[in-house]
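Excerpt of the complex: some chains, original placement.
Read from first to last, the chains carry the letters A, B and C; within each, the first residue is number 1.
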Amino acid sequence: MAGSNTGTIFQITTWGESHGKGVGVVVDGCPSGLPLSEEDIQIYLNRRKPGQSKYTTPRTEADRVEILSGVFEGRTTGTPISMIVRNENQHSKDYSDIARCYRPGHADYCFDAKYGFRDYRGGGRSSARETIGRVAAGAIAAKLLKEMGISILTYTKAIGPVSIDPNRFDAAQIRQNPVAMPDAQAAKDAQVFLDQCIEAQDSSGGIIECVINGVPAGIGDPVFDKLDASLAKAIFSIGAVKGFEIGDGFAAATARGSENNDSFVPQENGPLTKATNHAGGILGGISDGSPIVFRAAVKPTPSIAQLQHTANADGEAVDISIRGRHDPVVVPRAVVVVEAMAAITILDLMLRNTTAKLDNLKKIYE
Amino acid sequence: MAGSNTGTIFQITTWGESHGKGVGVVVDGCPSGLPLSEEDIQIYLNRRKPGQSKYTTPRTEADRVEILSGVFEGRTTGTPISMIVRNENQHSKDYSDIARCYRPGHADYCFDAKYGFRDYRGGGRSSARETIGRVAAGAIAAKLLKEMGISILTYTKAIGPVSIDPNRFDAAQIRQNPVAMPDAQAAKDAQVFLDQCIEAQDSSGGIIECVINGVPAGIGDPVFDKLDASLAKAIFSIGAVKGFEIGDGFAAATARGSENNDSFVPQENGPLTKATNHAGGILGGISDGSPIVFRAAVKPTPSIAQLQHTANADGEAVDISIRGRHDPVVVPRAVVVVEAMAAITILDLMLRNTTAKLDNLKKIYE
Amino acid sequence: MAGSNTGTIFQITTWGESHGKGVGVVVDGCPSGLPLSEEDIQIYLNRRKPGQSKYTTPRTEADRVEILSGVFEGRTTGTPISMIVRNENQHSKDYSDIARCYRPGHADYCFDAKYGFRDYRGGGRSSARETIGRVAAGAIAAKLLKEMGISILTYTKAIGPVSIDPNRFDAAQIRQNPVAMPDAQAAKDAQVFLDQCIEAQDSSGGIIECVINGVPAGIGDPVFDKLDASLAKAIFSIGAVKGFEIGDGFAAATARGSENNDSFVPQENGPLTKATNHAGGILGGISDGSPIVFRAAVKPTPSIAQLQHTANADGEAVDISIRGRHDPVVVPRAVVVVEAMAAITILDLMLRNTTAKLDNLKKIYE
């Protein structure tokens, strides 16, 4: 209840600051018997690693994960899985400029207001580096979901004014361009746009989209832990996210009922399907068996080299220029964080759902 | 963890179905000593009561609340406050048409998939009537927040294509028109549009906006229980919400950092302010002392009289026309539900924040 | 987190004061499909009802339960089950004597210290009447456990100096004597002893024992939610309980390892058994398949007619004699409360256990 813990059965606790000794996560409640290696985790961590292109911060860290507990003879034991990534450049910089200065768009002031003081080095706890723990936990969740036939596809839908064209959608592209777009042309255009941002000492926002296939109907716990509400919280807990929508989302606000309703369609064998998916796979907060589709709006990186007016901890007006190279857009590296949080959230609700019916219980205990 | 309970210190549990004996809520963790009467609650409930205009369902229920516990000699005792609203028209209708039919846009199919069967009368647990418990709890939270100088203003921002004009913004209008818009002209236009929807046996979506003043800087618990993430979940747990955004929200995705960043401004006396509020009052998941501003996108009412194709529980294709009169738009009555959930969420995080600093602790125990 | 809510999946929230409008409980997370009627609940409530013998308070309340939600067509729906018992004698007494006086052995002073004031009528929230909600919830839990082959036997083991003789153990006796002892002779002796207590305007403590059969091996979640730890909390949350032990309990403190260890014994078919059960069915916080055996020590009723010295809210020394007739021992009526809390606790941990193994998950989702 202090904020660094989430989930109910599949429960994760992250810890660590940007320039402390390291960052990590404890995953509790992972079912036993899942084959798991550090490589399974590393693949995910590598997707958010810095220094992969000129659009990401050049901080060069290997971000190697070490599994400290909860895995024995290659399989999860059901006990807590503790993972750590040591920080390599702990003391690399002089922070005297931001130690007492409140950077616009950053959480510096809010942390001081809340806690009285803060670890100001590289943003401390509010650094995006905290998400390493989430991605490590998400790698486990995603592996477990895969065992149950569930797959998650996450990608950049837009960077600034450049959006992907659905007609050019090519999932194979996502890992082949530095902006994680499933559209080669849009990826090129986005890079041109980002070059302009860098040139202008400025940054850009964007939109991430996530599509989850294979979630059976029935997942999500009304009325407060609905699937969409739980996803909204999980995704909104990622820094820089300012908007979240499911299915048609904000477009539904201007639609009519006759346009927005999805007709159910009987199937010869197996569960019902829907003729359309305006709902994004969730009705009444419960999955309906269709693909789950959501989007997150990400604000532009607040660290920009342009001179900005602001205030410091002494209540004085000061000007600041954020030194060093920063990601001109956080979207491409945030894609895997969104995927991780989606996996964690859906898995937890699937674990909770096992006892919704007395019949299910009997399957376990008879 | 079963879904009908939310909050950590100020904790609420709702119960009840649309056509069962009643609906209600238990509020646990309300500080002792707050003056509280049934009238305090009723004022809020009346704002969501049906039958207030031709744009709301004519179901005529008084929705009178009874406080069953937790209040003694006019003040809260610190023990659970149980509240009930009895349903009046429990047996008013023949439900044979929807007992086995899956209405498009409704949760019927999902409840069956999850629980094996459902109380199909009027939507059962998935009915908007469930929100009565939330509103009753929200009335208490709002009263407590008021004691700490915090006020919440919630209103309809748009219905279908009709949006309010910021230049005509008039808060006094909100309770004076049936669509809860702070703009007399927009309210008229919206009603014209809704008349068209009714005529066409159709329904409309819309957008609700909420502005919260007076929240001190420092509220919200990173990294998972951030203020924005918690609000996102709370608002998304309301039926029909398909999108949520804070501050500039989705518009931030196309903004540049230099546009989106808010400069901090020192004040002679008192805490810092910001020159702009693109962030909507939250940075790094923690309140920054500026007004908190968010919006929710609400989908069109799924219950429409038009004939729709769908399937039933036997896997057969069927056509359905939803009989009876339904709200052509749920936005106006949902306004107070949004306000209630916002109040509950912010209060809970404020209660949690009391122990963020050792200095605070000493204020209590010394 | 405010104290009136317990459980993680099978989650209950009790509310109500002794002389308020009523007492009740909301049960969330009960699997759907369990046949359930008010009569199922009433049978349990009748076991704790006052006025059943001269050893219980003569307060005559029918304590009729009403199920308000969560049951449809005779079966649980998986949604919250709200239950209420209205208080009948709300205004029956003049409480001016205890309104500001702190009764020895009661929680009056502690409630004032915590909340600033209290509902002093009949003990308010600290009244044993609060347990009605627990018993109602326990009736549901017990019924569900029964579906899985688990039965709970609870009885009075001792009242003051009078203990049951294991050689005379007769379960059928428990419901046939007013002290709930499974030993006719001890029951008689206990009644003689209680008559002496009443004569002396005094009261007695006692011991309750509980034996649970049929719990499969594997239930309980180390390291903090062990089965024994969870039972300890549940039972200790019942007013007047001052001690709790599992298996040999305190006697294990003077035993040697060679005496206390239970040997595992292979079985031709089915799971292992143990040659002895000093452990009381729990090892390492997890059930081992043997009967679970625990005991609770109950203090003597604090309400006695003898004159007692104490203090009042004005910090003055006062003398008090608790008027009216009170149970000279709470043990017999507390037996069913212990049984209820045991059922709730074990069921919740069984529901949690369904996802301990990936193999179990696959049983549900394949």
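Everything below uses one rule, namely that contacts are C-beta pairs under 8 Å (C-beta built on N, C-alpha and C of every residue); 3 or more make two chains touch, one makes a residue touch a chain.
None of the values given here were measured: they were computed from a predicted structure.
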Q) All chains are the same sequence, and 3 are placed; what is the full number of copies? A) 4
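Everything below uses one rule, namely that only the chains that are shown with their structure count from here on.
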Q: Between chain A and chain B, two touching copies, which fits better, same or different residues at the interface, with half of the numbers shared as the threshold?
A: same
Q: Specify the chain pair with the maximum number of C-beta contact pairs.
A: A-B
**Q.** Farthest chain relative to chain A (centres taken as mean CA coordinates)
**A.** C
Q.
Report the chain ID whose CA centroid sits closest to the centroid of the full protein CA set.
A. B
Q) If chain B and chain C share one sequence, what is the angle of the rotation that overlays their CA atoms, in steps of 5 degrees? A) 180
Q. In angstrom, rounded to a whole number, how far apart do the mean CA points of chain A and chain C lie?
A. 45
Q. Distance from the CA centroid of chain B to that of chain C, rounded to the nearest Å?
A. 38
Q: Can you check how far apart chain A and chain B are, centre to centre, with Cα atoms defining each centre and the answer in Å?
A: 26
Q.
Give the residues of chain C touching no fewer than two other chains, as numbers and ranges.
A. 1, 8-9, 29, 32-33, 78-79
**Q.** chain B contact footprint on chain A (complex, rising order)
**A.** 1-6, 8-9, 14, 102, 104-107, 109-111, 113-116, 125-126, 130, 158, 160-161, 197, 200, 202-207, 216-226, 228-230, 232-237, 239, 241-250, 252-267, 271-272, 275, 279-280, 283-289, 297-304, 306, 308-311, 315-317, 352-353, 356-357, 359
**Q.** Residue ranges of chain A in contact with chain C within the complex
**A.** 1, 8-9, 29, 31-34, 76, 78-79, 144, 147-148, 216, 222, 350-366
Q: Using the touch definition up top, name the residues of chain C that touch chain B in the complex.
A: 1-5, 8-11, 13-17, 20-24, 26, 28-29, 32-33, 66-70, 72-73, 75, 77-82, 84, 114-119, 124-125
